[in-house]
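A single protein chain has been removed from this complex, and every other one stays in its place.
Note that the chains take the letters A, B and C in the order they are written out, and that residue 1 is the start of every chain.
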Amino acid sequence: MTHNILVLCAAGMLVSAFLMVGQRALITTIRLYGAQSWALGVVAITMGLADGRPHLYITAALTIGLKGIFIPWFLVRVVDRVGIHREIEPFLNVPASLLTCLALTVVGYRVSAGFPVGTQLVAHHVIGVSLSMLLIGLFLMVTRKKAITQILALLTVENAIFLIALGITSGMPLVVELGFSFDIILAVLVLGIMVFRIVDRFESMDVSRLSKLKG
Amino acid sequence: MLLSAALIAHVVAIVIAVALVRRPAACRIATFGGAAFASALIIASAVQALASGGVDHRVLATHAATGFGLSLTIDGLAAWFLLIQGAVALPVAIYSIPYMRHAVPPARTPVVGIAFNVLLASVTLVLVSGEVVGFVFAWEVMSLATTALVASEHEHPANRRAAYLYLAMSHVGTGCVIAAFLTLASGAGSLAFSDMLTGHVVTGSTRTAVFVLFAVGFGVKAGLLPVHVWLPEAHPAAPSSISAFMSGVLVKTGIYGIVRFGVVGLGVPDPSWGLAFLLLGSLTAILGVLYALAQQDLKRLLAYSTIENAGIIVIGLGAAMMASSAGRPDLAAFGLTASLLHALNHAVFKGLLFLSAGSVVMATGSRDIESFGGLLRRMPWTGACFLVGALAISGIPPLNGFTSEWLTFQSLLLNFSSVPGLVRLNFPVGAALLALTSALAAACYVKAFGATFLAQPRSTAATQAHDAPWCMVMPQAALALACVGLGLFPGPALGALHRVVGALPGVAGASPVGAGAFTMTAGSPAIDVVRPLIVGLALLGALAVARALTWRGRSPVRRTATWGCGGALSAEAEYTGTAFSKPLIMIFGAVYRPTREVAALAHGSPYFPHAVRYRARIEPTFERFLYAPLTRTVLWLAERMKVLQAGSLHAYLAYILALGVGLLIWLGGTR
Amino acid sequence: MITDPVTATGFAVLQAAGLLAVAPLVRTSIAKMKARLQNRQGPPLLQGYRDLIKLLRKEVVRSETASWVYAAGPVVYFATAVTATTFVPVLVAAAPLEAAGGILVLVGTLALGRFALAAAALDTGSPFGGMGASREMTIAAIAEPALLLGLFAAALAAGSLNLGELVRTLLSRGQSYHPSELLSLAGLFIVLIAETGRIPVDNPATHLELTMIHEAMVLEYAGPDLALVEWASAVKELLFITLLIDLFVPIGIATVVTPGSIAVAAAAWMAKVFVVSVAVTLTESTNAKLRLFRVPELLAISLGLGFLALTFRFL
Partner (left out) sequence: MNLLVLTLVVPLVTAALGALGGSRRSRDAVLLAGLGLTFGLSVALAATLLGGTTPTAFGDALRVDALSALVVVLCGFVSLLSGIYAVGYLRRNDARGLVTPRMRREFYGLIPAYVFALLFVAVSNNIGLMWVAVELTTLASVFLVGFHNRDTSIEAAWKFLMLGSLGLGFALLGTILIYASGEGRLDETMAGLNWTHLMKAAPQFHPFTLRLGVVFALIGYGTKAGLAPMHTWKPDAYREAPSPAGVLMAVGMLNSAMYCLVRIHLISRAAIGPDFSSGLLLALGLLSVMVAVPFILLQWNLKRLLAYSSIEHAGIIAIGVGLGTPAGAFGAMLHMTYHSFAKPLAFFSAGTVAQLHRSSDLEVIGSGVLGRTPVSGSLLMLAAVMVTGSPPFGLFFSEMTILQAGFFGSHATEAALLLGALVVLFCGFSYQIGKLVLGPQVADPLRPVDQESVDLSMVANLAAASAAVVSAFYLPAPLLALIKAAAVVVAGGVK
């Protein structure tokens, strides 16, 4: 039962990442990220239940509250303020991107096979999924031109990392986790501010235009 | 002890200079006076060391943080080069006291003075340093100080270019030297030369590689082909007295390095090394003198002839190496003696020539030979000194240039018996090439002396020239006397060298040169004996006879105008330096690949030109076919690589992604 | 080898004086033979002496633009030529001053004279002087290595660079000729032609600017100065001829100093000098003067001959 839930959520997260790759509308992408974070939260809770580790609930709460609710809300606000709603043509078209992501997924799973077997019943899937997500997130950062999408990609990477944390550790020490979360909030805020600055300076969120500094 | 005193004197001079930085005149006297004093001490210490013949070793300083030591080891070789340094630096320093007033802007005097003292001190340290880091330290400081002096008039782009060229090339050289040193050191497990230079630290191809690195690294300083190109740029750029020091001493530090580390430091040389040096030396000598012959800039001419003499020195070294690889330490000792003596002689007469050139440049404000002429009457002393130098550098007896070239000839011809087979033909041919070199040098200096000092002035500046103050003439006179003295009485120098060379590893115990007070014999059995003094006396006698034949008692000599084919003969009609060297340039056209432009300037009809402008240029072969492509290639590559930083954030992220994925795949493999 | 300084000096003075005395005669005789070959009467044999005496009597005239170098030129040139004679064995199998040095000193001394004369020629400010100096130094620059290479070939065979030693070794070896010696002889003969300014390299008789080399260099000289230059040139010529003789046909030269042997040696020497002068004359008469820029090729040939000689001798 637990197993199925975990695999389901993990798979769901990976799917959401894939969808992000295929997606152009910013708002939808944000929503996808939100969903992804919810799934992450569920993973946390399930694990907490499974091997009775209460502090994972806090993790879950943080995840859902922060990444599931606050950040999406904030980013949507940003998008509305800026009034730019669609991603422009990325460096790589959608089919090619999807193919690349498949390849990256393979790499992720390949590596995950190296982890110690049996420490976690679900380790392999979860780690495979999360490594793949990590790489896909990176890939998004590399190929997308809008500042917001890059932020989302970064956050996807963040999610992937948390998923790994859940998958292979019995959860990080709480204090440290709080620290991580706190930093992520700050980071997102700062990123938001930067987006505003970029927009009111360049009348666009297209960061591929930020290429004056060469050599 | 004396040496430390000299170093302290330099430091004191520098401190005073810093204190007097606002008063150029005082600063000039302090720095160069201090340098002169220090140089005197250096000479004293060198003589002392040569006389005692022992090896003085002590640690001067230790770098607290790293524990790298700066230790002094004054053995014979070091002492010999210290002697060279002092012999040039002393007159140069005295000469500079008045000279620098004209040579550099007052505000810059302190910098030049300080740099000069730093240069002298660092050269001393290079010569006596007993372990790697101290040596490299001094070596680098030496380069930096020289660069500062070359760039002392950095307003002229040519000087900036020269300074940078020198800096870059010598740094590349230093790189090679460091690599060679550390390879040796890691073999020996110690940074002390005493452990590294035992001769069997590295073997096989590594050993050859180390030798090549030394040859290139020190060859840059020594001005060997093809890494000589900095030399003719840097010497004219620097103030003349500095050029004198550079040409006389700085270049010799390269020779010092080659001798100590390359020739005797690596054990019995591989036969190929000696042969390579023989060829390299001959090539350097001939091309050097040929280029010298083609110059119109007096200081460039002298610079190129420095390259020539470096070549002659290396010929001797090549002969020495071939001898010792053929198992003839005695002959090896002999080639070394020839080279080392020529190093001293060249330092003396080239220093002299540069100082005289400096006086001429100061008097006329130009370096262009064609704008001189008739200076012998206006600056008799400088002219006479220059003539002595010119005769000496042309290898004419009984002056000192002849003695060392004679020794070089001997070392070549004696080697003829040492190696069997076809290889030995290299020796007489090399000797013939050496003869060609010195004959060309004679032509070159007839041109230099004649075009500069003889006939009538070809410019108003030359017409109004005056001789330099005695404080600038005296040093030249001293050096000129040294040329004569070393020529007539080679004995003492040879005696000292006998001990110096005898103490070197690989030639130890060999008794190279039987030296009486004024006799030179070569090898056993000797194939030749020379007593320059007799030659001198014979010449004197014959001169007396000749003078007697033309003696007219009181009756005055009738003076008339030179016959000018009917017209009045003006300075324009004189044979210029360019014209003088023209035949040789055409004969050796394959080397020069000359180009000429003739333009007839006419007001009205082109058939009645009022002036004809003629310009001849020779191909700067190495600059054009070696260095220009090199630079182009490097910059092209750099240009290509700049796409790495083309400003696209996505690319930057992609690098990280690629690195990450790459490492993941790699790790996925390892488990 | 003579060690006692007094004997050496006396010997040197004698030999130098002797060569000084004979040199003009040789020069004139070559001129005479040449004239005869051209069906001319030619100068009387004593003409050389007459010219010298006349010139020496004249007053000294010098260019007003010239410095002391101009005056020193002929003196030094003469002095070097005279000194050079004392390094070469002539009648006796020993050079008076062979203690002073050998081949290299000889060549060096001559180089000094050339240097002095060339510098002096530049001093007048006349274009001819400069032209002559330039050409003289150019040819010398290429002739010198050829000369030395030839000499080295002989010296290495004999195992000494000292001319006295050289001759003695050759004598002791007897007349066993090595084929390579012919090659070096040919090479050195070319050098002799070049060094003495004879056709096809230079034309001692010309006064046409463009063909002059040596003559152009000394064009400005007159009176005693000119006398010294001419005399020195004659001595130099004789010196080179003698050198050739010493290196290749030393037979007849006196090994012990007795009146008889000296007389024989003198006769032999005279004969050999005559033969060489005939050779020189024939070369002069049968060749046309080369263009200046063909001369290096001629000397290159001589250089090549020297190298071949070495190769044959030592392989």
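By our rule, a residue touches a chain if its C-beta (ideal position, glycine included) is under 8 Å from a C-beta of that chain, and two chains touch if they have at least 3 such contacts.
The shown structure was predicted, so the numbers you read here are calculated from the model rather than taken from an experiment.
When the full complex is examined, the chain removed from view is found to touch A, B.
Contact with the undisplayed chain is limited, among A:Phe18, A:Tyr33, A:Phe115 or A:Phe139, to A:Phe115. For the chain left out of this panel, the touching residue among B:Leu149, B:Leu191, B:Val210 or B:Val530 is B:Leu191.
Although one chain is not displayed, its contacts with chain B can still be listed: residues 63-66, 68, 133, 136-137, 140-141, 144, 151, 154-155, 157, 160, 163-164, 167-168, 171-172, 174-175, 178-179, 182-183, 185-186, 189, 191, 634-635, 637-639, 641-642, 644-645, 649, 651-653, 655-656, 658-660, 663-664, 667, 670-671. Taking the complete complex into account, residues 111, 114-116, 119, 134, 138, 141, 147, 150, 154, 157-158, 161, 164-165, 168-173, 175-176, 179-180, 182-183, 186-187, 190-191, 194, 197-198, 201-202, 207, 210-213, 215 of chain A touch the chain not shown.
Operating definition for what follows: only the chains that are shown with their structure count from here on.
The minimal number of chain-to-chain contact steps leading from chain A to chain C is 2.
Contact count check for B-C and A-B (C-beta pairs in contact): higher for B-C. Note: the chain lying farthest from chain C is A, by mean C-alpha position. Inter-chain centre distance (chain B to chain C, centres taken as mean C-alpha positions): 36 Å.
Looking at the complex, you find that chain A touches chain B at residues 91, 104, 107-108, 110-111, 113-114, 131, 135, 138-139, 141-143, 145, 207-208, 210-215. On the chain B side of its complex with chain C, the touching residues are 374, 376-377, 387, 391, 394-397, 402, 406, 409, 413, 416, 422, 424-425, 428-429, 431-433, 435-436, 438-440, 442-443, 445-447, 449-451, 453-456, 525, 527-532, 534-535, 538-539, 541-543, 545-547, 549-550, 552, 555, 557-564, 569, 571, 573-576, 579-584, 586-587.
Only residues 12, 16, 56, 59-69, 71, 74-76, 78-80, 82-83, 86, 97, 99-105, 107-109, 111-112, 114-115, 118-119, 122-127, 129-131, 133-135, 137-138, 140-142, 144-146, 148-149, 152-153, 155-156, 159-162, 220, 224-225, 227-228, 292-293, 296, 303, 306-307, 310-311, 314-315 of chain C touch chain B when the two sit together in their complex.
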